[in-house]
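For this depiction, one protein chain was excluded, whereas all remaining protein chains were kept in their positions.
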Amino acid sequence: MLSQQILNGLVSGSVYALFSLGFTLIFGVQKLLNFAHGATFMAGAFIAYYCTISGLPFLLAIGFSMLATGLIAILIDLIAFRTLRNRGNAEFPALVSSIGVDLILVSIAQQVSKTQVLNFPFGTFPIKFYDLFGLRISLLQIVILAVVAVLVAALIFYLRKTTFGRQVRAVATNERAAALLGVNAQSVYLQTFFIAGALAGLAGVLIGLLFNSIQFLMGEPYMLRAFVVVVIGGLGSVQGAIVASLLLGVTQSLAVAYLPSGLTDAIIFGLLFLVLLVRPNGLFGDINAVAGGTRQ
Amino acid sequence: MPSLKLENVAKHFGGLKAVDKVSMEVPPGEITGLIGPNGAGKSTVVNMISGVLALTEGDITVDGVSVATDRADIVARKGVARTFQNIRLLPEATVLDNVMIGFHRREEAGVLAQMLGLPAARRDTKRFEEKAWDLLRRFRMEDFAEYEAGNLAYGHQRRVEMMRAIAAEPDIVLLDEPVAGMNDVESDELATIFRELADSGMGLLLIEHNVGFVTRLCKKVYVLDSGRMIASGDPEAVVRDPQVVAAYIGTSGH
């Protein structure tokens, strides 16, 4: 029973990772919180759903949805962040303006779905269960774990080993210095936003499948959990986000199973609070979170 | 009036010794100079004194009491004020309000009195306003009282910083390049003010890149180069010191 819960926790944790990676990537590069990330996630599920019911093969629907959410994220950067960023000191204004984008996307989804809960048509994904060392695991869970593992590995490879990755890290460390070295910060921003959006979109599809439910407010709880993940992992840290996501998934799954229901949120957000108290930079973070007033 | 003392103060950033074994004194009623080429570690010294940077080694005392580990606001409360080399004003506030914030540690009204608008709070504000106008007149800034500080010319911004720093009548003032970017007339005006402040008992530490201004004004001058104190003493003697000459020529590239 315990190991079953841990397995389930790892599966949802890996989707959290997919979702939080983009969020933390954007923060790492721009030092801005993108509040519309949850809505991007929701949009991913919606687009895949409408593609599927209009007859597109499911895999194609996913691909199309990732492309679309990547573009939505780019749009978010252009509409909500770019002007503010150029003005400087954008931390708070950008938070507000991304909330604005979130409201727009959620409102559109509400109208499109007429506030209904949508489900992928029966048979979109084969329902199969396997017994593995006494654990019950569905085909979908296996696919989710595999897909996330591959994508995360690809992303880490991309950030570590390619020119783009070096540029991302250069911009994240010091935008001006990066510009002097000939790095085009704007293009780095667009690329990170695209990646972040596409990953969030895919996460939305996977969650829509896993719980067989898609609705216009589905992004909100994931958005809130992304905050927990990035704080525990350290804002801007990719490894931290992965570890913290899995940790959160397992913690949550165990809390649901063994603790009074309803307390789960209090526990995970209490955990977030605790981490902020003890280690404000998170487990892996290198961005200074602590305020002035103390000698450095 | 207390004096400020640094004893074997050092600041290391990783392997880099930004400041190493620096000892100096800022006595009351005098203007003391700290000069040195760019990157010599002058601002690091100021930041250690004022509580922004932690010391790697050594001790800093005010009136014999160590302030080396105190937070910036506590150092300020112990009577050490400063200006910033890269001017830091409250850009949205008026010049008058920028000066007014300088009186913070002289406030007498409590938090509740301020919220309820009790007479104590009004008295504070009125008292500070009068003093602020005195300062504005002294620095010939009264015409700019209602200007937004962010819109002022560079030299005027520096004056606002100085008024703010001396508003609460500190014992020691650290002036980080106060006349940078000013013309001779302006810097002469400030020199007069600095002398008056010293005569009233304040201890001034003048951190300058410009050697001439310091030698004219200071009783004693310390010279930093690459984080080390290479000379100190009478200004006329110090500027002729071959090591000092070499340091300035060596790094300025003339």
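Should a chain be cited, it is by its letter among A and B, assigned in written order, with residues numbered from 1 in that chain.
Everything below uses one rule, namely that a residue touches a chain if its C-beta (ideal position, glycine included) is under 8 Å from a C-beta of that chain, and two chains touch if they have at least 3 such contacts.
Convention: contacts and distances are computed from a predicted model.
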item: Protein that the absent chain corresponds to, by UniProt name, given "Sarcosine oxidase subunit delta family protein", "Probable amino-acid transmembrane abc transporter protein", "Hypoxic response protein 1" or "ATP synthase subunit b"; value: "Probable amino-acid transmembrane abc transporter protein"
item: Chains on display which the left-out chain touches in the complete complex; value: A, B
item: Listed residues A:Phe27, A:Phe41, A:Phe193 or A:Tyr222, member touching the removed chain; value: A:Phe27
item: Residue among B:Val26, B:Ala121 or B:Leu152 that touches the chain left out of view; value: B:Ala121
item: Selected residue (touches chain absent from view) among A:Tyr50, A:Phe125 or A:Phe269; value: A:Phe269
item: Among A:Cys51, A:Val106 or A:Ala241, residue touching the chain not depicted; value: A:Val106
item: Residues of chain A in contact with the chain not shown; value: 27, 31-33, 79-80, 83-84, 87, 91-93, 95-97, 99-104, 106-108, 110-111, 220, 224, 227-228, 230-231, 235, 260, 262-266, 269-270, 272-273, 276-277, 280, 289-293
item: Touching residues on chain B - with respect to the absent chain; value: 50-52, 71-74, 76-77, 81-82, 84, 88-93, 97, 100-105, 107, 109, 111, 114-117, 121, 124-125, 143, 146-147, 164-165, 168
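Just so we're on the same page, only the chains that are shown with their structure count from here on.
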item: Distance from chain B to chain A - Cα centre to Cα centre, in angstrom; value: 48
item: Chain B to chain A touching residues, read off their complex; value: 51-54, 69, 71-73
item: Partner chain B, residues of chain A touching it in the complex; value: 292-296
